[in-house]
Structure formats: C-alpha cells, structure tokens
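Here the complex is missing a single protein chain, while all its other protein chains stay put.
A, B and C are the chain letters, set down in written order, and residue numbers restart from 1 in every chain.
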Amino acid sequence: GKWKVWTEKDVKQTWPNHPSFSHKGTFGTGYLIAGSDEMPGSVLLAAKGAMRAGIGKLVIGTTPFVAGAIAGQIPEATYFFEGLIKAGDGEFPEKLSVCAIGPGIVPGEETEKAIQSILQNDWPVVLDAGALHKRTYPKNRQHPIVLTPHPGEFSRLIDQPISYIQKNRIEAASKFAVEENVIVVLKGQYTVIAFPDGTGMINPTGNIALGKGGSGDALTGIIAAFLSYYENKKAAVANAVYLHGLCADLFVKTKGVRSMLAGDIPDILPEVMKRFE
Amino acid sequence: GKWKVWTEKDVKQTWPNHPSFSHKGTFGTGYLIAGSDEMPGSVLLAAKGAMRAGIGKLVIGTTPFVAGAIAGQIPEATYFFEGLIKAGDGEFPEKLSVCAIGPGIVPGEETEKAIQSILQNDWPVVLDAGALHKRTYPKNRQHPIVLTPHPGEFSRLIDQPISYIQKNRIEAASKFAVEENVIVVLKGQYTVIAFPDGTGMINPTGNIALGKGGSGDALTGIIAAFLSYYENKKAAVANAVYLHGLCADLFVKTKGVRSMLAGDIPDILPEVMKRFE
Amino acid sequence: GKWKVWTEKDVKQTWPNHPSFSHKGTFGTGYLIAGSDEMPGSVLLAAKGAMRAGIGKLVIGTTPFVAGAIAGQIPEATYFFEGLIKAGDGEFPEKLSVCAIGPGIVPGEETEKAIQSILQNDWPVVLDAGALHKRTYPKNRQHPIVLTPHPGEFSRLIDQPISYIQKNRIEAASKFAVEENVIVVLKGQYTVIAFPDGTGMINPTGNIALGKGGSGDALTGIIAAFLSYYENKKAAVANAVYLHGLCADLFVKTKGVRSMLAGDIPDILPEVMKRFE
Partner (left out) sequence: GKWKVWTEKDVKQTWPNHPSFSHKGTFGTGYLIAGSDEMPGSVLLAAKGAMRAGIGKLVIGTTPFVAGAIAGQIPEATYFFEGLIKAGDGEFPEKLSVCAIGPGIVPGEETEKAIQSILQNDWPVVLDAGALHKRTYPKNRQHPIVLTPHPGEFSRLIDQPISYIQKNRIEAASKFAVEENVIVVLKGQYTVIAFPDGTGMINPTGNIALGKGGSGDALTGIIAAFLSYYENKKAAVANAVYLHGLCADLFVKTKGVRSMLAGDIPDILPEVMKRFE
C-alpha cells in the first residue's frame, strides 16, 4: 500500500553501506542555522544529533554568544557567525550537502528571508521550530524539503485546531505534503511521515520520555545527517525518526521515563546505530 | 495521624501515571529565577534537578553571564535574561505551571519585588535560599507556596536560634506552615514537611553526603518539577524530598560519603526514578 | 621515630568520623584564590579536588573571565571576583575554615600583598605554585601553613640546585619546616611531608601518571579540604597526599600511565575515599 508502519526490518533493509576508503567528504557537510542568545541549547542538541548520526562535517550558523557557550561541548563543529542574517543575504558556507534551520530561533522577517534564500539553493532542507511558518514551497526542486512540526506547530501551518489534527494525523499530513510538495514529519506518538507522492510511514518507536524540551531539536539533527549521506531520501527521514524513538525506548529500560533529557538522545544513538550494521 | 514518616510505600502509592500519548506540554513549563554572576552554579543544579525530575520545559531567568557559563551543560533549557528584574515588573514567560526562585540570588529590594509579583500569580511557587525572607503570604491562593529553609534560614524566618529549631523541628515548622498558609520544608537530617492544614511528614532518606554546597539547589528543582505535573501536591513535595535523599543513599553504596557533589544528585536521579515505575 | 612512611593503616587510623546529623557547615568553607585569564584551568582542578575531598562549601577568588569559563564544570562553588586583589585589601568571604592560594597565578607584588594579608588571618593556609616565594612566616599562629613545592619550586625557596634537593629530600624539607614554622610538602616520587616540630612522613603512593600539568593543583584542593574538617592537621596533610597518589595507582590498573590527566584525580577520588570508610 501507499502507507506502512516502518519497522526494524525496513531500517535494516535501507541501511546504507560505505566502502572502507570513505572519508568525511563522503558523508557530506551539514549547515545548521539555529540558536539565539536566549535559546542557545537547541543548536547543541541538533548538532550532537547530526554528528552522532554520521554527518561528515558540521557548520553551525549562530551568534558568537551561542558559539562561546556551546563550543566546548561539540568541538567537532565549526561556526559561521550570524548565519541567519548572512543566509538572508545569500551567504552560505561552501559545499553543503544539507541545510537545517529552526531550532532556537524565532519566526519573523529575518528568519523568513533566510528561508527563502535557502529554498533557492538545491540542498535537502529541514525546517523545524522557528522555521515552521506558512509559506509556499518551490515545486521544481530536486532535493526534498522536510518539515518537522509537532501538532501545535502543524496546527498553525494548516489553520486547524490540534484536536482536528490528532484525529486526522495521516490525512492532514499527507494532504499538506502532496499540496505543498514537501515531506511532513508530524511528530508525537506514532509520528507520521508524509511524502509529496502521497505515500507515507507511521513510526512505532518512542515513548513519553521524549516529552521534554529539546527532543525535537535532536531529531532535526539526525534527519539532516541521514539526508546528507543517504541515497534513499524517504528512508533517510523514516530511519531518523525510527532511531530517535529507539533511543528513548532503550533509555527507559534502565532509567525513569520522566528522567530522560533530549541530550541523552545523541549519547545513546551510537549504541542504537550499531544494531543496524 | 496528622503526621507520618514518609516511606517507600507512600512514594509508590502516590507515583503519578501518564498515558502514552503525553508530550512535553503534559509535564508543564517551569520557570526558575536563580543565579547571579558570582553564584552561577546554583541555577544549573536546580535546572538539572528539575529536568531530570521530569518537567516538560524549563525557562531560566538569570543574567546573560550566567546563561553563557551554564548553557552548554543544560542545553534543554531556554533563558529569560534578567528574569529577576523582569519579574519585579510583572514580566514572565508564557504558560507557566510552576515558578521557583532563590538559589544563587541575594535577598534585597529587587528580590522582594520579584517575589511579591510572583505571589500575585497563581502558580505553585517554590521559595529557596535568597528568596527566604520574612514576609506575609496570600491566604486565598489555589496553588501551594513551598518554602525550603535549612535550619539557619528558618532561624532567620522565625527569629529563633538554630538550637531551638533543632529541638522543635516538627512544632516550629508546623506552626509556621499553619500560620502563614505555606508548605514548609525544614531541611537537614529527617527533613520535616509541614502543610498549612497542620499535617506533615518526616523524611527518612538522605545522609551527610548531602552536606555540601548546592544540595538544596538540586532539591528546589526536583520539588518544582513534581509540583508541575503532580495532581497531589502534598505527595509532590514529599516525594521530591524522599527521592533527593535516596540519591545520596545510593551514592554512598559505592563512593565515599564526603565525595558526593550536589551535581551527582540529578545524575543519579534517573536510576532512582526508575525504582518507582 | 620522628619520621615514618605513611601507610594505608595510618590513613585508616586517622580517618575522621562525622555524626549523621552533620551538614555543610560541619565540613567548613574553603576559599581558593587561584586562576588567571591565561591559566584558567588550575583553579577548576583545585576546586574539584577540594569538593570531592569533602569540603562543605567552596568560594573561588578569581577573575570573571575564569569564572565564566569554568562555572559550568563546578556548579557547587561560588565566586568572589578579583579575589587576589581584594585579599590584598583585606577583603575575604565570611566564615572561612581554610584558605588556599597559588594555582594559576603568578608571583609578584599583588600576589605577595594578598599572601601577607592571608597570613594575618588565623585559618589553615595552603600555599602552592605562584604563591611559593621567599618570605618569612609568622611564628605564633594556631593554624598550620602548608607549602607544596615540587623540587623546582623548592629550589627557588631555599636557593639550592634541584640536584641537591633530590639527594637530601628529607633533610632539606625538614630544615625549612622547622626554621620557617611551616609544613612542607616536598612533592615528587616519595613526597616528603615535614612538620615544624621536626617530625615528618614519606608518602609511598603515586606514580608517573602524576607527571602532568595540573596534578599539583588537584592536590592543593584535597589538602585544603582535609585541613578544613580534620582535627588532626598532620594527618590531614599526609592523608591528602596519600589519597592523591592512590588515585593515580588506581588509574594505571586499567589505563595507560601516560594517559592520566590531572582532572582524573577528582573523578577517581570518590572511589578511593570509599576504601577508608
């Protein structure tokens, strides 16, 4: 059928292989535009998610204040100061293979200008949090645009109450995906992943341990990483969602379900990734 | 009776359940006004306590200096710069379910103005450390006000010497709780929890490993988290105190009793929380 | 005899006990004047050493730059900005039970002024690194002054070449201790601890894993903590040195001897402390 529950078997079958001579260039360079002075942590969560998920290099577009606060925790990344403003002016780091924007930034003119500029480039794009605002999307892109709203954010995108969305998760996500030519990741229990061609997946992993500020930011990073080096972009998104949830399922085996922090996701990810090799 | 020793069985019986579709909104948003440039760490301890204890989202009202120093250690939180001053002007983050104030700030006009403003809002409130000063409390609130003095702080609140307090822990705490319509957590070995209705509990957990700067800050965060998502507010406070002590009891099984740091409490908490699920 | 090799049995026999109602006040408040903008880490190592060794509270006198760089790593401590300069003006935090000065600061007028001011107060004092300079010491103090030179530093204190010192470790240290009325901890393999009364100890623990920048800073913190809450001040110093070395002996059981960092010492200390309870 056009819709299916995504299972461990699906993840295994779509897991990419890389020859032993691969190097960081093979896995691509991600660009993460995120974080602002009063929301500095989101970018760290997304960055760790992306790097633990296997991106080759990561450039973070954020403020110097945020960079100073987080650099010691993710020394593998580099920075492009004031990346949001620079994006608005069409200024980007070189040779990108994916761009994610949204965690820790607020919607507004500056953000919108940056997004419009990003959409003119043909990288895979992930739009989350502050980047989730109503707009039209280009129809003729080669690379996917992924939106990752939770029900509250999706409610604002489609002008429907949350209760409507939760009763019609698949239909609502799929309609938007087809009409707007984007991939919709409608988050929450049984995350729905809807593609522009009308197909989609339902994710069975995850639990209420993910009900914590920042969980979505880590997911944004993982999706970006998989989009960077997967050929199969549908599987990239679905596997990212699947593994993100699996981290939480592993956590609650030994720790209290309410005790998980979003920062535990990238810490657990290496063990979860190992299961599929 | 009106007073009882709080036991493992009590914690188990009052442990809340959450349906599998719960999300961060279910667990509420806490606001922590704490930390100043020369006391930056307290807020991190309280924040970690709150998040490991299961609050959905956490906003920290502190100075930019403090935020820059700690953000890399608690990336799941966001900030409301100069929250103490803003609170005095009635400015707060949106949709709060609990507010805690005190760790790492000094008593004074600014602090008092902030507290008066907080008390006009009907959230559960935790007052600790620098927020523990003599004042009168509103009588017609729906949500509890929790004060968490150690004997030295309580001595200043009730104008009695520490020796008097230590000889009359239950009586002194209960009298204050009833008269002032607040919940008193009188800390130290066998922490006393006194409610405005004259009832109360004595906590059997904890040990001298908690005799370290910052232990109380972690407790403040845990109490705030439990108040945020517990229906039963008495149990929220008692369970917070119980689990805080249990972290120390677990620590000393393998580590030197004098070696515990307050920062170990939130690190151990996930394992302790698991015991009650 | 007047001199002895300090053994595990000695540590056990002099290990202090604390009643179950002890609190942070019982373990005292340490003041650590250390760190400068280009040497910010030393103070973190000493602070972690002190807190893992059981001090009740720790105040760090350092620059705002250093505080901002380390506060996230030792949230249990508070700060007294520009403590070195303030010490020179006789300004100190309240109710101290021990003061350590030296790691990460340079000798000079400012440092000397601070030390002279410290010596006028009757706390136990630890002088290390940048605080090790020739001067005369007060003879009528109740509380000990502990100097912790390595052979190079001791060479400058007594105007003798390192080779002379290494051939006459006990004699040289003891002579200085007796003449200057201070406790000398002459560091290096078989650290010599010489007391003003002519007695002393030789420490058998430790190994070349300690041959790393910062090892001595951690020791300074541990000595300060033990001086803060030990009645027996001789045992305080000897046990600190013994345990510091034991951390290294434990490390090399599973890790490469050259791989140890000074920061591993406070991390291992809780396990080492447990052995003596």
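Basically, a contact is a pair of C-beta atoms (placed from the backbone, for glycine too) under 8 Å apart; a residue touches a chain by one contact, two chains touch by 3 or more.
For clarity, every value in this text was computed on a predicted model and none was experimentally measured.
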Touching the missing chain are A, C
Out of A:Thr26, A:Gln120 or A:Asn168, the sole contact with the unshown chain comes from A:Thr26
Across the whole complex, the chain not displayed is touched by chain A residues 18, 20-27, 51-54, 56-58, 64, 67-69, 71-81, 269-274, 276-277
Residues on chain C facing the left-out chain by the touch rule are 37-42, 44-45, 65-66, 68-73, 104, 150, 152, 188-189, 207-208, 210-215, 254-263
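Throughout what follows, only the chains that are shown with their structure count from here on.
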Contact graph of the chains (line, ring, star, complete, other): line
So, in whole Å, the Cα centroid of chain A is separated from that of chain B by 35
So chain A residues touching two or more other chains come to none
